[in-house]
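My questions will all concern the structure given below.
With one protein chain withheld, the remaining protein chains of the complex are depicted in position.
Order as written gives the chain letters A and B; numbering starts at 1 within each chain.
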Amino acid sequence: MSTIKIEQIKKSYESTQVIHGIDIEINHGEFIVLVGPSGCGKSTLLRMVAGLETITEGIVKIDDEVVNDLEPKDRGIAMVFQNYALYPHMSVYDNMAYGLKLMKLPKAEIEERVQQVAELLQIEDFLERRPSNLSGGQRQRVAMGRAIVRKPKVFLFDEPLSNLDAKLRVQMRMQIKTLQRNLNVTTIYVTHDQVEAMTMADRLVVLKDGVAAQIGTPMEIYDNPLTQFVAGFIGSPAMNFIDCEVTDQHILIAGQTLTRPAHITVRGKLVLGVRPEHFIESQSVGLQGKVEMIEKLGASILLYVSCENNPQPIVIQCDNNENIKIGDSHNMVFDLQKMYFFDPDSQQRVS
Amino acid sequence: MLKRVHYRSSYLPYLLVAPQIIITILFFIWPAGQALYQSFLLEDAFGLSSEFVWFDNFIELYENPNYLNSFARTGFFSVAVASLSMSFALFFAALADRVIKGSHTYRTLLIIPYAVAPVLAGTLWLFLFNPTLGIITYFLDAFGIDWNHKLNSSQAMGLVILAAAWKQISYNFLFFIAAMHSIPKSLIEASAIDGAGPVHRFFTIILPLISPTTFFLLVVNIIYAFFDTFGIIHAITAGGPGNSTEILVYKVYNDGFVGLDLGGSAAQSVILMFIVVMLTVVQFKYVERKVQY
Partner (left out) sequence: MIENRPITTFVSHSVLIIGVALIVFPIWIMIVASTHDALRLTQVPLPLLPGDQLWTNLKSLFEEKDFGTPIHLTVFNSLVMALMISVGKISISVLSAFAIVYFKFRFRMFFFWMIFITLMLPVEVRILPTYEVVANFNMLDSYWGLSIPLIASATATFMFRQTFLTIPDELMEASRIDGASPMRFFFDVVIPMSRTNIAALFVILFIYGWNQYLWPLLITTDPDMYTAVMSIKQMLESGEGEPQWHLIMLTALIAMLPPILVVIFMQKVFVKGLTDSEK
């Protein structure tokens, strides 16, 4: 059993504080993804767990043992870096065996372990090669191999897929997830890619400006974002935000007046958030706009619809429909159950 | 660019820098301090007594026409060496950059002078220009030129310049060719499409683009001519005839070890150090600027 407890972690560089007190409890075998835009502190947080950054304040526990002052090698962790950090002058075998040699394991055991992991990752054919003679995907697997071979209590991944091309990334995403499930090792995974985060995580931690904006399963966060930031960050294409004013009778939105649906109980100047996929085909009267651009994705299309008095075009995802043309006027009807209202000042969700 | 992460250790880094720091203090900082101190002393030739004379040694140098001449001579010498060596190197580099076949052979032959010790370079040229025996002297004689650098001071100066420039050609050539190789090929191609011929292209595209290297080499060559040509002069002219090839470094040696004027020699050392510091600062200013590009 390996659990991780992160309690009130803070980090400052000289006078600037970059992490403002984060709490996360991670269960055994759980796959946690730290996601957020660059500069949100996700890598710093991961590196503090790894022991590569000192912890300014707070406690990190692995298996209920405080590890704040332990060297990285004594924490029972293994890490996969964004640029893989393979030793360029060592063969694949030596890269994987290096840590084991430093643990002073017997030679036979090292060989057995490396061989096993190499088979698992299907890299046994190039154990003798140098990293420079491998493709990006192969290097990525070697970096994973080096982590797995240590038999760590915790895997740490720092944007391991961002140097791969799109197709390979999707492939490796699945492989990592499957591998993690089979090995059943507690994992923290850092990424800025929300698709990666959604597809891989058991639970997500959405970070912004050194604060955990929301922690939950991908669907919890998708269905129930607590702030405008989280709502906009998670989900692709991103949620539309439209300024509006809700009165007792109406919703004033983009210069148009719609009848207030009964179940909307909030009032005042608010921001309405609607995901592109949450518009419905309906004859009832919705928001009127003009189709500005059409992006064909294949199975579905994205419509960019502009409304007067609304700076951004509204993005709508709908089934492929050859009848829609640029310049057409479009009737946008919201899925009433999937409307989110945010306070424009606090950015908190109000409905 | 600096490391984002560092090791923490209480004693290890000190242990690691210790050898270099100790040697630096013993053989660099301490002697330099000594030179500075001595430059304020007036010592008799046997080192029996010394007197603190403030800036007298410097004033004496300033008033000594010999020293001032040596200063001017060094300036002329270094500018001549730098321009001669750099123009030939640039010329060769421009040609070698154009040809594909055999460029490796040319380079191999052209870097040989780099490996030749200054004093040996001096000896070679001395042999070629030997007033009675030298092969080149023989040819010059056929053209009616009477060569004797042992008597003719401008010929002596010419010979040391030639030898010094010869030795430095390799270095300049390597840097010029590296600079030319680092010019993006697309730029050259673009100018070729614009209709520029090879010569025009060299002067309008290549030369301006390698100007940072040219400037860098100018400083390096001047430093070289100032300080690394001792062996050449020692072998060819030993400063003569008269003092006509006695450059500053040679004079420090001559006055200190031969003339035993310790205070005066130390004062000259201090001035030389000052010159090196100035040149190095210029060089690093330039390197800094280059980093921003």
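Here is the rule we use: a contact is a pair of C-beta atoms (placed from the backbone, for glycine too) under 8 Å apart; a residue touches a chain by one contact, two chains touch by 3 or more.
Only a predicted model underlies this, so the values are computations on that prediction, with no experimental measurement involved.
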Of A:8, A:83, A:178 or A:321, which one is in contact with the hidden chain? A:83
Contacting the left-out chain: of B:102, B:144 or B:184, that is B:102
Contacts of chain B with the missing chain: which residues? 1-9, 12-14, 16-17, 19-21, 23-35, 38, 88, 91-92, 95-96, 98-102, 106-121, 123-128, 132-135, 138, 166, 169, 171, 174-175, 178, 188-189, 192, 198, 216, 220, 227-228, 230-231, 234-235, 249, 252-253, 256-257, 262, 265-266, 269, 272-273, 276-277, 280, 287, 290
So which bits of chain A touch the chain we can't see? 50-52, 71-73, 77-79, 81-89, 98-99, 102-103, 146, 150
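Note that only the chains that are shown with their structure count from here on.
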In angstrom, rounded to a whole number, how far apart do the mean CA points of chain A and chain B lie? 59
